[in-house]
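A single protein chain has been omitted; all remaining protein chains appear in their positions.
Which chain is which? They are A and B, in the order written, and residues in each are numbered from 1.
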Amino acid sequence: MPDKELLKIRNIYKSFGLNQVLKGISLELNEGDVLALIGGNGAGKSTLMKIIMGIYTHDSGEIYIRGEKLTSSKTSEALARGIYMVPQEPLLFPNMTVEENIIIGFDKKASELHHELVQTMQDVGWKMDLTRKASSLSIAEQQIVEILRGLMRHSQVLILDEPTSALTFDEVESLFKVVHDLSSKGIGIIYITHRLAEVFEIATKVAIMRDGIIPVRGDVKEFTRDMLVKGLLPPDAGTVEETAVQTHQKAAGIDYSRPPVFELKDYSGYGFSNINLKVYPGEILGLAGVVGAGRTELATTVFGRDKVLGGKAVLDGRDITGLKTKDVIEAGLNYVPEDRHLNGLFKISDVAANTTSALLPEKQMGHFILNRKKEAEISRKYVDDFRTKVTGLDQQTGSLSGGNQQKIVIARALATNPRLLILDEPTRGIDAAARGDVYAIIHNLRQQGVSILLISSDMEEIVELSDRVMTVCQGRINGEFKGGEINQDNLMSAAFGITKKEKEAKA
Amino acid sequence: MKKIFKFRESSSILFLIALFLIVGIVNPKFLSGTNIADCFNDAVVYIIISVGMAFAIFIGEIDVSVGANLGFTATVVGTMLRDGKNWALAFLVGILIGALIGLFNGWGVAVMNIPSLIFTLGTNGVMRGMMYVYSGGSWIENLPQSFKDLYNKKVFGVININLIIVVAAVIVIHLLLRKTKRGRYFIAVGDNPQGATLVGIPTRQTRLMAYVICGVMASVSGIVFTSRIGFVTAISGNGYEMKAVAACVLGGISLSGGVGSVIGAMIGAVIMSSISRLLVFLEIGSTYDNTITGIMLITIVVIDALTQRRAAENNRRARLAARTSVGVAAAAKEEADHE
Partner (left out) sequence: MNKTFGQKCKGFLHSWNMALICILIAEFIVFGAKNPKFLRPQLLFNSMNDFMSICIISLFVTFVMITGGIDIQAGSIVGLVSIIIGVTWQDLHFNVWVSVLTAVIAAAACGALSGFFIAYCGVQAMVVTLGGSFLYAGLALLVSTASSTAAYQGITGYPDYFKIIAKAKLFGIIPSQLLIFIGLAVVAYIILHRTKYGRKVFLVGVNQQAAEYSGINSKAVIMSTYMLSALSAAVAGIILTAYLGTSKSDLGSNFTLNIITAVVLGGTLSTGGSGSVVGTALASVIIGLMRFGLPLCFDRRLQNYLDIPVGLLLLGVVIVRSISQNPNVSRIFASRKQQKAA
């Protein structure tokens, strides 16, 4: 295979405000390469891809396509130079047919394009009804349409962003075949994924991304799964012994003979199934897993946001299965959402209104007239307790830093005095200092006897905080770790779908 | 298949036919060639203005200034014709007025990102006032008879020649929208704005263009309106914006954008303008006109919204469910590998 260079990226830097997302990224992609790009959430993979596509402008660094420097940051230029990205959620026109979706934006005649499209499909050996409406396609089919769009543009570089995250097993197989075909035709593919198994199945090269840098990259042949897992962990991750001791001490105070505060029995819903777990009084149960593993869906379903398909959720002996959000909160469970901006914050409302928003049904906030004194009192208490930096209770939360916003959202949940608090990615997108504060808040809560279900894809966080950990992978619980077993290595392996048994077998 | 795509329009046609049949059964007098032809002949102004409105709705917006646009154009063109100005000049000025109003609306909506209802509501108020200013509130009458005759030319004895021209024009517009690269952009921008950007469609320009077309169509309908009615009053065109929106909805165009065709808008306009005539034949009286329009409008949008929401929800759930089934399959595979 000719070793011709398609894409070269040199020293890309990118910040959003004060938050530096990419810190000097360099990468190459040759003809026929399938480069697997792996990394945790927030590592900067999507940002990098959006820069390559010209959707974002990079602060510094260069991008070369076939040795030519990319001068402007425009999507149209990237498209013209033969780069095409298949986004994680395909962006098709739902009301158009497959054919219309593919040939939109071309200058040629429709009949010519049709001919070309049929030819392209023959070349890669795909069959698809071109007159179907895009809204009737499965995700896999939508992705194929997106790939066809790329091929019709004679793209030399295809970027696939977590293409298998919503595919069934058979669909994954057919997609892999497509990827193989394309790479054998000399097309370079950047394949972003969360699933380590896939790396060995289809990739020729691998690059690990973490905190805006690529610390490790090379031929897949040079790597083992364990090496990839190691690469995903931060270099200063504590050794197994240290964390084990720490965890052991933490869990010591919990009486596992007492009845659990919260229990899920064979709980199933959209995105997860047959979940069994118990949270004991004063315990922090870590629920580790990558984004898309079904953790958030599990939490939001418990919280009354989606339909329960089976099983039971029991809080303090009371069945809360399928209750409305308001009643779930009243029963003593509250949830700090994963997406702070979408589901957590009222950005153009002030600190006080945010803090007390979940308290409104309660009598202490007044019967009809809002009790402003009480509102201020409660808000003030949480601002002081959490050391939230605000200019006043009347400051709009949209103007706060991410960490302070997160404290407000946690305060909102805590204001309802929950018996169980579900924290979903509590430290995503906030700086180190604020992270420390949030950890302190969580430790304090635990001492006050509040039970916590901590959902996170940050294994370091899980190890530091949890008394006990369960891992979720593809909608199911696939591991439970106690005491000394809780270390980043074990958790990362399980979260990426490598079971213990398998690891031993490989070793 | 093609069928699915055309489903919405064909159901509008079926609805129209069913409507005529029902009225015909109740009152057989209705089913004469002239009556049915008149239903179509009367629709010409509505068809033009609704097709324009369709462009605004395709991109997921709305334009409630078309009524005032029609009225103002009619006032200006009417005055020019009454004063014996050159016809071509008058028509040109009329169309220019429509284009400018459309451009202004497009600027507000596409460039300034102002909610279209609020912005065009403002334009509507201003243009309606300008009508008074221009005409001084008095009627514009005594238009040249030859101009008024333009609307009354018929072929085969019953079919209005304007209708034929308009239908032909709508079919041409339909083909342009379906077959040309730029034509497809309008639907695409309304269908999935994000996706449109990703395939390199100039979204802002397309949205601006949609409003210009909408404005021009409204002014053309104003000219035809003047010819048909023969005089212009200070309230000419009042409420046409509502009728145009209703016609689009009746014609199967989704108000969330990206769905429908100008053919649909045309059929919707015929239904819309036939209602009062049909009611007369049903001996109900045209007082039911607005009520029935309102009920149809609300029913269609509610059903549309519910089906769309259900489809989206099912889609999301299927996606989530797919994840867990991978789990099953992958687990099974792992087991197999192990053994």
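The rule is short, and it goes like this: a residue touches a chain if its C-beta (ideal position, glycine included) is under 8 Å from a C-beta of that chain, and two chains touch if they have at least 3 such contacts.
Just so it is clear, the structure is predicted and the values come from calculations on it, not from any experiment.
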Chains on display which the left-out chain touches in the complete complex: A, B
Identified contact with the non-displayed chain, of B:A246, B:A269 or B:L320: B:A246
Hidden-chain contact residue, picked from the options A:I38, A:I52, A:M85 or A:L345: A:L345
Which is it among A:V118, A:L360 or A:A440 that touches the chain not included here? A:L360
One chain isn't shown here. Among B:N113, B:N142 or B:Q194, which residue touches it? B:N113
Could you please point out the subunit B residues that touch the chain left off the display? 62, 108, 112-115, 117-119, 121-130, 132-133, 136-137, 234, 242, 245-246, 249, 255-256, 285, 287-295, 297-298, 301-302, 304-306, 309
Since one chain isn't shown, list which residues of subunit A touch it in the complete complex. 303, 305, 324-326, 328-330, 335, 337, 342-350, 353, 357-358, 360-361, 365-366, 368-370, 391, 394-399, 412
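The definition used in the following text is that only the chains that are shown with their structure count from here on.
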Mean-CA-position distance for subunit B and subunit A (Å): 43
Subunit B touches which residues of subunit A in the complex? 55, 75-76, 79, 85, 87, 91-97, 100, 104-107, 110, 131-133, 135-136, 138-139, 149, 164-170, 172, 197, 270-273, 292-294, 297, 473-476, 497, 499, 501-502, 505
Help me check something: in the complex, which residues belonging to subunit B touch subunit A? 1-2, 4-5, 179, 181, 184-185, 187-188, 191-192, 194-201, 254, 258-259, 311, 315-331, 333-334, 338
